[in-house]
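One chain of protein is taken out of this complex; the other chains stay put.
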Amino acid sequence: MKKIKGNEVSYAKYGYLFIAPFFIAFLIFQFIPLIQTIYYSFFEYYRSGLKIIGPNPVGFDNYAALFEADFGKYAGNTIIMWILGFIPQILISLLLAAWFTDIRLKIKGKQFFKVVIYMPNLIMASAFAMLFFALFSDNGPVNSTLISMGLISKPFRFLSSVWGTRGLVGLMNFLMWFGNTTILLMAAVMGINPSLFEAAELDGCSPRQTFFRVTLPMIRPILIYVLITSMIGGLQMFDVPQILTNGKGTPDRTSMTLIMYLNNHLFSKNYGMAGAVSVILFIIAAILCLVVYFTLNADDDSKRIRKRDRLKPRKEAVNG
Amino acid sequence: MDKKPSHARTVIAYIVLILLTFLCLFFFYILIVNATRSHPQIQKGFSFIPGHSLMKNLRSVLNDANIPVMSGIKNSLIVSSLSAILATYFSALTAYGLYAYDFKLKKPAFVFIMLILVMPTQVSAMGFINLITKMGMLNTLYPLFLPSIAAPAVFYFMYSYMQSSLPLELVEAARIDGSSEFHTFNRVVIPIMKPALAVQAIFAFVTSWNNYFIPALVISDNSKKTLPILIAALRSADFLKFDMGKVYMLITIAIVPIIIVYIALSKYIVAGVALGGVKE
Partner (left out) sequence: MKKGFKAVLSIALAAAMMFGMTACGGGNSGGGEEAAAEAGKVLNIWCWNDEFQSRFNDYYPGVAEVAEDKSTTTLEDGTVVKWTINPNEGMNYQDKLDAALLAQESAADDEKIDIFLVEADYALKYVDSDYTVDVKELGLTDEDMAEQYQYTKDIVTDSNGAQKGTTWQATPGLFAYRRSIAKDVLGTDDPDEVQAALADWDKFNAVAEQAAAKGYKMLSGYDDSYRTFSNNVSAPWVDGTAVNVDANIMKWVDQTKEFTDKGYNNKTSLWAPEWAADQGPEGKVFGFFYSTWGINFTLLGNSLADPDGAQEVGNGIFGDYAVCYGPEPYYWGGTWICAAAGTDNTELVADVMKQLTCNGEIMKKITLDTQDYTNNQAAMQEIADDPDFGSAFLGGQNHIALFVEAAKNIDMSNAGPYDQGCNEGIQGAFKDYFDGNVDMDGAKANFEKTIKEKFPEIESVNWPE
């Protein structure tokens, strides 16, 4: 027993060694700028033309100004547009991941489909938005198709309507990211021990049962990963609505996301306000993520311990 | 009895897949169509039928001395490849460090990385540029890939993947065989992680390839510009030279290398299935 304990102590230095490069790079390239951001959130600090105003300490004034502005409205917009994209994204991705990894489901050209679904993500968001713009313009092909099908009598002005714009943002996000999610989930399913599937098949599980009883529980860490990163991506939603609405979040600021609001302050070089927006955003995101992570991973630690318990006898057997 | 539902499932699967494939490829089609049309044609509105300005657009992109396409592709390849390699390797290393070892700062380190994961990148951009300027790295390619060493999202994926697919027994077994820790990571862990590495390498590569904001602030020299900066340069051309046909052509050119890299890496994801057999 003593020997094992000794081993673990000597291994600890490898833990530090292996995580060192990450932390060094982080400290240099992100931490210093980050501290600056937080620091300036307590100052009046902006540029008027080329003149620099400040930094003058103002305490929590920037934060107060933030909540007088429509911060809540932009948070709402962000969440709505994220959900509009995320729900179809996770459903389709789960479905595709299940199909692609199901040995019993014979689909010809599986390889082709797998490759194709991620491809919209290869197009630059700005180019993608340009194409969307042309497709959904007032007399663009989508409108003329809908009219010729008799579904509408006059062009629907997508980008002048609240739900038209939000819907398009959701659709673009879905198209850009469902392939990404599918690949992640597929990679996770492939990591599952095939013998589990074989056992399930022998036990007479239907594909549906296999999916819900074997696949889903096994890929839970990756599912949590997808949920959290997508949530963070959603909170940080920027380029798609920014380009689609030309940075204005039209109509009536209903497609203005939190980062677009942040960007407005960065654009006018208002480092004080931008810092305050960042800090609040950071706090919201951190709370959300930690809550999600720890509720979903609550029993994770106990599992790890069980695993290690299983390890011990074998180790002792070898040592002995 | 058993065959019938499976058959229906196959049909549904085909319908959904063909629909999605259409949606995905459709954008490439109209992108290429636009690259074959002249500026006034594009300005006039949308078309599904290719124009006949393909060669004209291609020539005008390649002959513009202010738009060095070839060096743009080269710079983008350097930056994106290094970003992908650094991000995946060091994130896997970090994830392994936290997954396989027990040490005092393990929990705080993990929570810390999770916290920085949620920080929007736009936030620290200006501070980043100030820092780069002071370090004398402005107008060099280094600041475009070195920060990839610390990629919290990639780390988190690697960590999650290890949780579901890397049994510590394998590590133990390697130790018993006398393998050094670093050797174990490179020879035992990395091969098991291949699908995860390939997946994240693709994502990191694509993100870096299409990144405009930070590279545009860092790079001023024409010979060091990456493709998105060159595309933006075409878009801010003056009225005499503004040519959407040329813009779409350069976007199309910029997509070709990334498709090649993507298809090459996607093979590794599939190959990863074969490695599944090493479990327990």
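First chain written, first letter: the chains are A and B, and each begins at residue 1.
As a working rule, a residue touches a chain if its C-beta (ideal position, glycine included) is under 8 Å from a C-beta of that chain, and two chains touch if they have at least 3 such contacts.
Values in this document were obtained by computation on a predicted structure and should not be read as measured data.
S.K.: Touching the hidden chain in the complete assembly: which of A:I24, A:A69, A:I83 or A:I152 does that?
M.R.: Within the whole complex, the residue contacting the unshown chain is A:A69.
S.K.: Touching the missing chain, which residues of subunit B?
M.R.: These residues touch the chain not displayed: 38-41, 43-46, 51-53, 65-66, 68, 129, 133, 212-213, 216-217, 220-223, 229, 232-233, 235-241.
S.K.: Could you list which residues of subunit A touch the chain missing from the display?
M.R.: Within subunit A, the residues touching the omitted chain are 44, 46-51, 53, 69-70, 134, 137-140, 157, 160-162, 248, 250-253, 261, 264-265, 267-268, 270, 272-273.
Assume only the chains that are shown with their structure count from here on.
S.K.: Suppose each chain is reduced to the average of its Cα coordinates; what separation in Å results between subunit A and subunit B?
M.R.: Distance between chain centres, rounded to whole Å: 15 Å.
S.K.: For the complex, which residues does subunit A have touching subunit B?
M.R.: On the subunit A side, the touching residues are 8, 11-19, 21-26, 28-30, 32-34, 36-37, 92, 95-96, 99, 104-107, 111-128, 131, 134-135, 137, 139-141, 175, 178-180, 183-184, 186-188, 190-195, 206-207, 218-222, 224-225, 228-229, 232, 235-236, 238, 259, 262-263, 266, 271, 274, 278, 281-282, 285-286, 288-290, 293, 300, 307-308, 311, 314-315, 318.
S.K.: If you look only at subunit B, which of its residues touch subunit A in the complex?
M.R.: 5-6, 9-10, 13-14, 16-17, 20-21, 23-25, 27-28, 30-31, 34, 45-46, 48, 90-91, 93-94, 96-98, 100-106, 109, 111, 113-128, 130-131, 143, 146-147, 149-150, 153, 155-157, 160-161, 163-165, 167-169, 172, 176, 181-182, 185, 195-196, 199, 202-203, 206, 210, 212, 228, 231, 248, 251, 254-255, 258-259, 262-263, 266, 269-270, 272-273, 276-277, 279-280
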